[in-house]
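One structure follows; several queries about it will come next.
The other protein chains are all here in position, but one chain of the complex has been omitted.
We call the chains A, B and C, going by the order they appear; numbering starts again at 1 in every chain.
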Amino acid sequence: MNKLLRTLIPFDIAKGLSITGKHFAKVFFTANRRKVPFHITSEYPEIPAKVQPRYRGRLTLLKDEQGEIKCVCCLACEKICPTQVITIEKGKKEGRKMPFPVRYDFEMERCIFCEFCVESCGFDSIILNHQFELAAYNREDFSIGMEGLGQNMYEPTPVGKFSVADD
Amino acid sequence: MSDETLPQPSESPEAPAGPYIYDYAASPQRQVVMPKTVPLPSLRTYEAEVKAAVAADEAKWQKMLADFETAKAKAEAEGKEAPKPPVRPVPRKDDNDLKTPWPQEAKDDDLHRLQERLGGKVEEIFEQAGELTCQVSKEAILEALQLCRQDIALNYEMLADQTATHYPAATGFAFSVVYHLTSISRRKRLRLRILVPEEFSPESACAVYPSANWMEREIYDMLGIRFANHPDMTRILCPEDWEGHPLRKDYPVVGWGQRDIAFREDRGGMLERIALQKAGQLGINLKQPKAE
Amino acid sequence: MFKNEEMEINLGPQHPSTHGVLRVKLRLDGETITHCRPMIGYLHRGVEKICENQTFFQGQVWTDRMDYCSAVANNLGWAEANEKLFGITVPRRAQYIRTMLNEFNRLASHLIWLATHALDIGAMTVFLYAFREREDILDMNEAFCGSRLTTTAFRIGGLREDLPPGFEKLVKKFLAKFPSCIEEYENLLNENRIWKKRTIGVAKLSAEDAIALGITGPVLRAAGVPYDIRKAFPYAAYAEMNFDVPTRTEADTYARYLVRMDEMRQSARIIQQCMDGMPEGPVMAKLPKILKAEVNEVYHATEAPKGEIGYYLVGEKGSGNPYRFHVRAPGFINLQALPKMAEGGLIADIVAAIGTLDIVLGEIDR
Partner (left out) sequence: MPIPTLTQSIVITLIQCLLVVIFVFVVVPLTVFAERKVLGYLQQRLGSTRVASGHIGITGWMNRGMWKWGRIPVLSYWRGIPGLVADVLKLILKEDILPAKADKFVFFIAPALSMVAAVVVFAAVSFVPGVFFTFPTWFPFVGGLPVSGGIADINVGLLWILGVASVGVYGIVLAGWASNSKYPLLGGLRSAAQMVSYEVPLALSLLAPVVLSSSLNFAEMSKVMATGLPFWGLAPQIIGFLLYLTCGFAETNRLPFDMPEAENELVAGFHTEYSGMKFGFFYLAEYINMTVVAALAAGFFLGGPWLLPFGLQGLVNPYLPAFLSWFGEPHAIFFVVKIIFLLFTYIWVRGTIPRYRYDQVMSVAWKYLIPLTLFNLLLAALVRCFAV
């Protein structure tokens, strides 16, 4: 008898409907920009997406206080990179004892953002910054060099400027 | 300071004569470095090695003593003072947490039971890093598997994994096929190993453990070992008409290039040539990671 | 008299419910499936060949691209196998952190399984609710190792860095909210008559068949065999955790669903114990700069959310690259059971069967 009653009167369907109904009511009657919004959609361009401090973004060469590039071309990052995207050419600069990278090419196209290079660098001269807007319109923009070639290692990729969040 | 005296940036680095065609055939990735040693872990080779190492060490020490004697004799002859007596080089104490697990004598009773049940067919049994290994002759593998499956004392219900490794530098055999058995009830693991020459096709384990079906197909696909009376011995991962077996040591990482799709779908190859020209200037080269 | 010849149909490789690029050749007699043959290899990237030409340290990058739903479980398996090969003892704090991250990853993987399985059978909202929880776990992944999915969280011998400062707060917030979320899924699905009709008695796989086919993980536990590597061969810090292994006996889709839901509760329990008993101390063992292997052969299996993931490494004397790198992927072996489960059922049942097997094509094709 109990089983017949349970099949006749749809309690289980009613319970399911009540759960989704509660969610509908909460999202419908609360504006979507309270302090803690009930919905889980993050409106990305309008509200800038926050990333954790250890986020692995794009490779950048660092400069010390005098504006000198810290890299000393020990080629550790070039060896440790699993997909071999870093190519460094050693060169000399007059006022500096340590060697100076003439060309530091980084192919963001094949980089897998594993942060082995930063870990293997003994001189803390490269980091992965917190930038995640890395799209580009054509393939050449992905091979980033030190100077010129449109994008270089120091500024964020130009596409980042389109985000509406600025205004 | 008219602008001529300033260093004129050359309008472009000396442009290479023709279009820079990246020669895949000669790329470092396609060169194959054949392994010279045969890293097949076994108790006999390890003991032989240790003996050889001790002997070499002893010989070196004797040679040092002999040199010392001759140097002393020569010093007396010219009246100079005697050189310092050589001190035995004490092995460097590495304090780090790394203790390499060497093969030890087989103390586990499973291995001994296998030894006395299979008798001559078992070539070697030893323990390493807490794992039991038993090397069986290549003809008796099916019998060993049946024994492990049906014997109440052994009772290895599941064949967890079956793989093979290619040893080009080895004499007498080319592959080692490894079976990892798990006994769920007795919570034990065992590794059966057979050494297979190039053209020999070992018995398929599907009769005893049906789970070996796909594993053996993958071994055939990757290494080219055909297993006798296997339900359907075809390639599983690569396309059916793929030439060559990728996991062999003489197969280059980038492949023979028989299926190289165009750098991009541009039919004319115009964009590809431009990109490779730029690649030439950027010096993008696919280098082999040399681990010094 | 009327011989109706069977219809040959391909399910996949590009099909919404095959969890990746799996192609199943089906021979149909009207609506029932008479013969089913899974064809794989569409996502074969040759991870094993690549890892043979990379150093031990670099190998980890390829492991979390194999089973992209549970990257940390692969990393843990790889790290433990390497430590066994070199004979490294990992400090206790690193073991605890590894266990906690592994259990978080099991939750994330089970949530993705629940989402796609329910979506295949038609319940859309469970998909979104499951992904809501998974977002918090991925944020924790990002907080600890910098990336949500491809985590490369561990190193041979321990971890790269200790827990970030705000990590305990994230975990406490998640553990406080999680039990109520599990009730929400169960209210939506457990008693639902349509869910029961679609899952009870579908894709049955008895215990003997499962063991013979080498099936491991929740599929085996739902058939009544309490084989869980965390209990059978304890690794990391599982020896000190007390949790029980949920098993059922019906061995059908509904039983596997219940087993996985219980496993989620057990994982939350383990995480709680890890948080409470976290010891102090270093997180990285003292190791030489470049790891040189000795002639050594190791097979180390750990409990991934989908089953037993085993790493078989062969070390060559004095070389930095592994001589042979083989991965025993749980999905690859579990998929062998698909023909036995699907034959005789209807087309809609093969969708449910693929769902319960919880296969991810990345680890099947490697």
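Criterion: a residue touches a chain if its C-beta (ideal position, glycine included) is under 8 Å from a C-beta of that chain, and two chains touch if they have at least 3 such contacts.
Not measured: the values here are computed from a predicted model.
One chain is not depicted; across the entire complex it touches A, C. When the omitted chain is restored, the residue from A:V27, A:L62 or A:I127 that touches it is A:V27.
When the omitted chain is restored, the residue from C:L188, C:A203 or C:A285 that touches it is C:L188.
Interface note: of C:L128, C:L149 or C:I290, the residue touching the hidden chain in the full complex is C:L128. Touching the omitted chain from subunit C are residues 9, 11, 15-17, 26, 31, 118-125, 127-129, 132, 188-189, 192, 194-195, 197-198, 346-349, 351.
Annotation for subunit A: contacts to the undisplayed chain at residues 7-8, 10, 13, 16-17, 19-21, 23-24, 26-33, 38-41, 43, 45-46, 162, 164.
Convention: only the chains that are shown with their structure count from here on.
Separating the CA-averaged centres of subunit A and subunit C is a span of 26 Å.
Subunit A and subunit B, compared by their mean Cα positions, are separated by 36 Å.
In subunit C, the positions touching at least two other chains are 54, 58. Among all residues of subunit A, those that touch two or more other chains are 80. Those residues of subunit A whose C-beta lies close enough to touch subunit C in the complex are 7, 10-13, 15-16, 19-20, 23, 40, 51-56, 80, 82, 112-116, 119, 128.
Contact residues on subunit C toward subunit B in their complex (touch as defined above): 40-41, 44, 46, 48-50, 52-55, 58, 84-90, 157, 211-216, 225, 227, 232-233, 285-288, 290-291, 294-299, 301, 308, 310, 312, 314-317, 319-321, 323-324, 326, 328, 332-333, 335-336, 365-366. Partner subunit C is touched in their complex by these residues of subunit B: 35, 37, 39-41, 45-46, 94-102, 128-131, 133, 157-161, 163, 165, 178, 180, 182, 184, 187, 189, 191, 209-215, 218, 222, 235-239, 246-247, 251, 253, 288-289, 291-292.
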